[in-house]
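For this depiction, one protein chain was excluded, whereas all remaining protein chains were kept in their positions.
Coming up: chain A.
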Amino acid sequence: MGVFVFLPLVLPLTALPIARLAEQHLHPRTATRLLTLVGTVLAVCSTLCLGLLMVVGTAQLPGNPLPDSWSDPEVRAAVPFDVVAGKAAIGALGAVAVSCTATCLRHGRVRRDARLALAGLPESPVAVLPDGRAYAYALPGTSGRTGKPDRIVVSTGMLDSLEPRERWALIAHERAHLTAHHHRYLLAAQLAARANPLLRPLRAAVDYSAERWADEEAAQEVGDRRVTARAVGKAALVSRGTPGSALAGFAAPGPVPRRVAALLEPVPPSRRWPPTWTAAGLALWIAAVGTAASALSSANAAVALVLVLHAATPL
């Protein structure tokens, strides 16, 4: 064993090139699903690894409830710097737990507050709010017996700035978010990024791909890519407020111009994978093999640690 038990913690670094390639070459639907899956697997392995490091490093500290044999010298041989790593893992695990819980709570709170804000309005799929500020949101409903339906919230400020067909594109875009349950992908990617900060680029890529996915659905429904592109562009210009980054001059183009540019291109091929012997195909194969290798070594390291601990458990 040795240093490779730390692999699950650093392998998410591979997320950056994977995210770039998937974003550029795959159909947004495939990209969203693939990247969310990759992110979730890597995040789970990374967290599991933290947990195991903590167990091995700290099982012999006085006053802890773990069996002492979990950090016998044989077990510790698997982990370099056991005690240091173990103690650091306690802090890291705590941070992951706190930040993931906070994310879930906020998710629930915002959804509840937004639903409450709409109480008293007639039940309709689209809630139009008289507000000069331009915004549009997809608000997922709740499932279950007392479930609330999905709703789209759009301000008059937003509607006023768009032509009738562009409004149609806007509503179709939001409806696509709701039908395909995009909020689940976004939340999963957000939690993964909290579990391991190296997965942040993946989260940004999932956000972007989900928007592109909804853009494509809207363009298909409206039957006009240029109208959809105009809707996205105009909406961004009227609702601009918060500058994205202080280093704007050095930044790559933000998501909105890329979305508009993508809509002005032809429809992306909806087949799942580009042909192998093209640049895109090769790049994607390399990314896929790299991801599979990352995920496998993550899982392998985690499983190996579990087995060592299992063997060391007195029964």
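Basically, a contact is a pair of C-beta atoms (placed from the backbone, for glycine too) under 8 Å apart; a residue touches a chain by one contact, two chains touch by 3 or more; residues count from 1.
Heads up, the rule we're going with is that contacts and distances are computed from a predicted model.
Colleague: If you look up the hidden chain in UniProt, what protein name do you find among "ABC transporter related protein", "Penicillinase repressor", "RsbT co-antagonist protein RsbR" or "Fe-S cluster assembly protein SufD"?
Modeller: Hidden chain, UniProt protein name: "Penicillinase repressor".
Colleague: Using the touch definition up top, pick the residue from A:7, A:66, A:100 or A:129 that touches the left-out chain.
Modeller: Selected residue, touching the omitted chain: A:129.
Colleague: Determine which one of A:177, A:194 or A:212 touches the chain that has been left out.
Modeller: Looking across A:177, A:194 or A:212, the contact with the absent chain belongs to A:177.
Colleague: Which residue, A:138, A:198, A:284 or A:308, contacts the hidden chain when the whole complex is considered?
Modeller: Checking each option in A:138, A:198, A:284 or A:308, the one touching the absent chain turns out to be A:138.
Colleague: Given the contact definition stated above, which residue among A:192, A:229 or A:284 touches the chain not shown here?
Modeller: Spelled out, the listed residue whose C-beta touches the missing chain is A:229.
Colleague: For the chain that got dropped from the picture, name the residues of chain A it touches.
Modeller: Against the left-out chain, chain A lists 103, 106-107, 110-111, 113-114, 116-121, 127-131, 133, 135-140, 153, 155, 158, 170, 173-174, 177, 182-183, 186-187, 210-211, 214, 224, 226-227, 229-230, 232-237, 239-245, 248-249, 251, 253-257, 260-261, 264.
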